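A protein chain is absent from this complex, but the other protein chains hold their places.
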Amino acid sequence: MSLTFAIIAAIVLTGAIGLSVLRKTVHCVLSLTIVFFGLAMLYIRLDAPFLGFALVLIYVSAVTILILFTVLLTRNREIETDVSPYSRGSIAGLIVGGSVFAGLIWMIYRAPLSRGITELESPASVKSLGERLMTEYVLPLEVIALLLTAAMIGAVIVAMKDPG
Amino acid sequence: MDSLSDYLLLSALLFSLGLCVTLVRRHAILVLIGIELMLNAANLNFIAFWRFGPNPEALDGLLFVLFSLAVAAAEAAVGLALILAVYRRYSVTDVENIDELKG
Partner (left out) sequence: MAVEWLWLIPALPLLAAGVLTLLPTTAGRAASFVATGSMFLSFVFSGLAWLTTLDQGEFSRTTFDFVWFKTGTAALKIGWVLDPLTAVMLLTVSLVGSLIFLFSVGYLAREERRVTFFAHLSFFAAAMLGLVIANNLLLLFVCWELVGLASWLLIGFWFRKPEAAAAARKAFVVTHIGDMGFFVGMIWLASVAGTLQFFDAGAGCLEETVVHSLGAATILGGLALSTVITLLVLWGAMGKSGQVPLHVWLPDAMEGPTPVSALIHAAAMVAAGVYLLARLFPLLDAVPDSGSLVAVTWVGSLTAFFAALVALGQTDLKRILAWSTISQLGYMMLGLGTGGPAVAMFHLVTHAFFKALLFLGAGSVIQACGHEQDIRRLGGLRRRMPFTFGVYAIGMLALAGFPFLSGFWSKEAIFHSAQVWEVSRIPFVLAVAGALLTAVYMTRQMVYVFFGEHRNSSFQKSFSERAVVTAVPLAALACGAITLGFLGTQAFPLFQEYLEGETAVLAWGDLIGWGSLGLIALSTLLSVGGMALAWGIYRPSQFDPARQQDPLNRWFPRIFRWLENQFFLDEWYRQTVVRGTCLAGRGAEVLDRLIWGPVVRLCAALVQTVAWCSRLADEQLVNRGFDRVCRAVRQGAAWCSERQNGRVQTYIKYVGASLALVVWVLILIDRS
């Protein structure tokens, strides 16, 4: 494990833990951006710079902003201040999460993973990605486009004010 | 260089944290954020497996992540719209207080 990876992992985990424990929703969303930045760095480190930038673009700039606006729109001061941020069955939730984590760890350590890494001449280029998308994955691309359109229209309809 | 299991470990941690956030926090937006976290943990796994896999030239893992990002964006949009609609109807953003999801 290299130092760089450890630092980046620390950033990601800090963000993640922060978003789990911070009391105010806005703070949580902000710490979510930290996680995304960390992840984007990891992607770049893993020779996928386009995805890293895409992540920053989509999540940090679009999704997070969206979430922040939602927080703004659903602001409810009493809950934020008076009530505990955790729901009632939180212990059970922690146990479930813990057991899933334990199972995953166990599997990772048991798995026969090849430690070696194939060297790449250059990081994955946008050009080659685009070629694959336009040739082999053109149908999924179309489907995804349709899905996004549908989701967008659905979101508008769901969030629209009731005419009545 | 880092090893695959480091990435997997990190991704597992992220996933579990996301699950815990989803289960533990009472704010609806945070539940959604937990789900995003889990999705991104999966994406990290994809990329790690791609990079450490036998044939990184094929770019399949990356394409998967690309699609998954699109789906996640759609999911976030719809989820947030739902939260807005729920808030409008019940004036709460607190999943604890919404217990109508039953027959």
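Letters are used for the chains, namely A and B, taken in the order the chains are written, and counting of residues starts over at 1 for each.
The rule we apply is simple: a residue touches a chain if its C-beta (ideal position, glycine included) is under 8 Å from a C-beta of that chain, and two chains touch if they have at least 3 such contacts.
Nothing here was measured: the structure is a model prediction, and the numbers come from that model.
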item: Sole residue of A:Gly15, A:Gly52 or A:Gly93 that reaches the chain not shown, by the stated touch rule; value: A:Gly93
item: Options B:Leu4, B:Leu17 or B:Val31, residue touching the unrepresented chain; value: B:Val31
item: Absent chain, residues of chain A that touch it; value: 87, 89, 92-93, 96-97, 99-100, 103-104, 106-107, 110
item: Touch list for chain B against the chain that is not drawn; value: 19, 22-23, 26, 31, 95-96, 98-103
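As a convention for this text, only the chains that are shown with their structure count from here on.
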item: Between chain A and chain B, centroid-to-centroid distance (C-alpha), Å; value: 5
item: Partner chain A, residues of chain B touching it in the complex; value: 1-10, 12-30, 32-33, 36-37, 40, 43-44, 47-48, 50-57, 59, 62-63, 65-67, 69-78, 80-85, 87-88, 91-96
item: Residue ranges of chain A in contact with chain B within the complex; value: 1-2, 5, 9, 12-13, 16-17, 19-20, 25, 28-29, 32, 35-36, 39, 42-43, 46-48, 50-51, 54-55, 58-59, 62-63, 66-67, 70-71, 73-74, 76, 79, 83-90, 92-94, 96-98, 100-101, 104-105, 108-109, 113-115, 117-118, 120, 124, 128-129, 132-133, 137, 140, 144, 147-148, 150-152, 154-156, 158-159, 161-162
